[in-house]
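Attaching a single structure in structure tokens format; questions to follow.
Yeah, one chain of the complex is gone here, protein chain that is, but the others are all in their spots.
Entry: subunit A
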Amino acid sequence: MKLKQFCLAAAFTTFLMYFLLMASLAYFFSGERFWEVLLSERMLFSIRLSIMAATIAMGLAMLLAVPTAYALSRYDFFGKTLIDTLLELPMIVSPAAIGAMLLIFFNTPLGEWIQTNFQQFVFTVYGIVLAQFVTVAGVAARLVKSALDEIPPRYEAVARTLGASTFAAFRTTTLPLCRRGIFAAAILTWAKAIGEFGATITIAGTMAMRTETMPVAIYMRLAISDIKGAVVCIGILLFIGISVLYAARLIAKRGIYAGN
């Protein structure tokens, strides 16, 4: 088998695997149940909560990711390798473990002090945002770093000799040149946050109309053998995720977020 045929076969196998998984939803799909579940107050709450929590978590993650990625991409400093390695922590540690670590943290004196004097996180919406933020922050920084690594530091160096401050040099050269990469990083971060389950359920629990995000809703419906309801939830989650990714690709293709 030629290399091209082998690679194409691998690509179609990957597609087929995901397609079969999505197509199998149709087996349990019920049109009547779809509208009933979709328009229920509980489902609309879950959709709103998921979008809101994922958007806040993504925003916070990007706020931290851009300077973190910039430091890792542009400077040499003590502990750089350690920080770089820890960015992958959410990828190598199970999300449930991340959630458990958060729970453990809030049972330490510092965590209890934060909960008492600042904000209650355990079993609240804030806990969902925190769980999603912790899970995606490292990934966001890694993605932004990849985008920054593509831009030669020389542009900023020249900008500085032309009178730009360090921040102005970044804002006028590197940032516009990698905005497409940063935008893609933000979209992927958001998509990962909206699908986050393990850490969320560990710290925020499964309380209908309180901490029930879309993935939690799927789990709760499966727990009571409501397969048709779970299929509707999965379908909605798939629709939101794929639509956002597709729109992002379209926008990038049109050049709205391109460098020129």
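Just so we're on the same page, a residue touches a chain if its C-beta (ideal position, glycine included) is under 8 Å from a C-beta of that chain, and two chains touch if they have at least 3 such contacts; residues count from 1.
Following the convention adopted for this analysis, contacts and distances are computed from a predicted model.
Colleague: Just to verify: the chain that's not displayed, which of "Spore germination protein KB", "Succinate dehydrogenase subunit C", "Sulfate/thiosulfate import ATP-binding protein CysA" or "tRNA N6-adenosine threonylcarbamoyltransferase" does UniProt list as its protein name?
Modeller: The UniProt record for the chain left out of view names it "Sulfate/thiosulfate import ATP-binding protein CysA".
Colleague: Looking at A:A53, A:L102, A:A159 or A:I201, which residue reaches the missing chain?
Modeller: A:A159
Colleague: Which is it among A:M101, A:A168 or A:V244 that touches the chain not included here?
Modeller: A:A168
Colleague: In the whole complex, what residues of subunit A lie against the chain that is missing from view?
Modeller: 152, 154-155, 157-166, 168, 172-173, 176-177, 259-260
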